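Could you have a look at this structure, given as structure tokens, before my questions?
The complex appears here without one of its protein chains, the remainder shown in place.
The block that comes next holds chain A.
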Amino acid sequence: MSASTTSELAPQTDPKAGGPAPLRLDQHIVEIVSDSGEGAQKAGQTFGAVSAKMGNGVWTVEIIPAEIKPPARSRAGASGIRVRLGSKPITNMGDEADLVVAFNEQVLYGRVEQGAYKPGTKILLENRWATDGLDEIREQYAKALADFRSQGFDVIELPMEEECRKLTKNPRLGKNMFVVGMLCHIYERDLDKVNDEVAFVFAKKGAKVIELNQQLLRAGAEFAKANLPFRFHIAPWENEKPMVVMNGNQALALGIMAAGIETVAMYPITPATSVSHHLGSVYPAVGGCLHQAEDEIAAIGFAIGASYAGKTAATVTSGPGLALKTEFLGLAVMAEIPLVIIDVQRGGPSTGLPTKVEQGDLLAALHGTPGDAPKIILAASTIEECYHFVILSRRLAEAFRGPVILLTDANLATGVSPFPRPPAKEEWFAPPLDQSPWSEGLKPYAWNPETGLSPRPIPGQVGGEYVLTGLAHTDESHVAYDPTSNQTGCEMRSLKLAALQKTLKPPKVHGDPEGDLLVVGWGSTLGAIEEAVDRLRAEGFRVSSVHLRFLSPLEPGLAEIFKHFKSILSVGISYNDPPDGPLMNEETRRHAALTVVLREHTRMDIDSWGHCYGQPLTPGTIYAELRQRLTR
């Protein structure tokens, strides 16, 4: 799919709708930007949900300021939502927006500074500031307006609040639904469906509130019809499968339930916390136990205790929490305790960028534990995978008797997109507690010397009594006072990763299996990378990509795949030194985490590209970088 350019076909007349005929497009990006608390996100979610219901591919992502209540009319306070619509599945937030609704000019600046718009972007701007009582505000508004126009934005000033005041005394709260009405006219959404959605969204607030919001919706649609000289038509996607729509953290919560994970212990941390919010409301449906622990360490300790007692358990965190959990993580490796650790990554190090995205925890996950602590690490690259990979993680944790770290990130956590409705399968649920007598004479760590695997006794099993210990231990779980046990234990735990690797298939190459450039990525950048690669391939460039789901052990055959390309580039939302920066040469330049891992693994020369501005990589920036490399 093309990203920054839309295929604009000849407009057709639309006698039913009246007004100008809609422009036919295969994708479009809309943003609503406001001060926080003005309901922009609810408006965008409503619009996105209706669009998905009408068969469009949709990716919705919230624009979140770092503070809970930033000052009104401030650049840093830009809050809102982006909705990318398409006539095919949409896998990422795309490049610059095509249409923006903004409630004031200062928050718009916040987004302009982030490069969210391009010349030609249509901006529907609230114009009450032009007549504000304060000179200062009127001046700011006039200055900004001139500035935006000089940058080539197509600004249309609209009296949205004034229109809403005709229906409500508090237009600041009502205008979000007015905006949904406008968008529904612009994008030809079915107003009945939108009315239903509004009734659903406000169900808890009662009939009066629903009625008012539906009035605002209609008023918005009529206002747009009377005043806006354009409409857009994005054909629905031909899809027969039943779909669900949710964000990555909701998918994690449902995946936890589908995996039969009975206990989740967590401590609030952005951007992972909303997993617990969803679980808090839905976990009782499967009899699950959500424990909000006193701290990150207690959270993993609680999960480990539950797992030791035979109950499937997970803990959910983000980078700083993962750091605190490190000692327990080492215990889970050492004593081979099955456990799922979900890390919804944010920007780091330290408190870093709590609400923003980064793929910064790979090396911490791999190597953060003292001593040799091999563990399985998976990364979800789509919202759908957030669901399915929890199930996979739970099974791997049990089969390989140890911790599995599942990495996702803030981009997946907050992105909302439809995907085929997953089933609830009995075989995906954890099996019931085994309380049969333990085989006589079987040791608690009866390692298979070929695989390192061993069966695990569960409290309640007669004859299985053993004392789990974090000390180096023998296969009987006795504290090792001999010189060989620690070496043997290390070998057995490491062997498990090799055993798992033998069961994996090489990753699929997106594009031709040979060429000039191969892009390697992992996690949430999948959609953006493939979109960029597709555009370049359509232009005739010999570029392909590979996206890793397993990071420890790595999927097999990577060196073999890499050999067929002239150069290999890892792309990700993670820091690497700019190659032309001061003091930089091959000896000083620090590479991205994925490059470090791949270089060590393949012993090949792999380059890095990416950044950590706290923003997802867009297809357009990846495209530009790759194109430059391919034409160098």
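Worth pointing out:
In this section, contacts are C-beta pairs under 8 Å (C-beta built on N, C-alpha and C of every residue); 3 or more make two chains touch, one makes a residue touch a chain; residues count from 1.
Operating definition for what follows: contacts and distances are computed from a predicted model.
Only one of "2-oxoglutarate oxidoreductase", "(2Fe-2S)-binding protein", "Polar-amino-acid-transporting ATPase" or "Gluconate 2-dehydrogenase subunit 3 family protein" fits the UniProt record of the hidden chain, and that name is "2-oxoglutarate oxidoreductase".
The chain that is not drawn here is touched, among residues A:E113, A:E139, A:E211 or A:E465, by A:E465. Considering the whole complex, the residue from A:W129, A:Y187 or A:Y308 that touches the absent chain is A:Y308. Considering A:G206, A:P242, A:P370 or A:P449, the position touching the chain not shown turns out to be A:P242 (whole complex).
Within the set A:E113, A:E139 or A:D295, the residue that contacts the chain not displayed is A:D295.
Within the complete assembly, residues 49, 52-53, 242-246, 250, 254, 257-258, 260, 262-263, 265, 282, 284-289, 291, 293-295, 297-299, 301-311, 313, 327-328, 331, 418, 421-422, 424-426, 429, 432, 457, 459-471, 478-479 of chain A touch the chain that is not shown.
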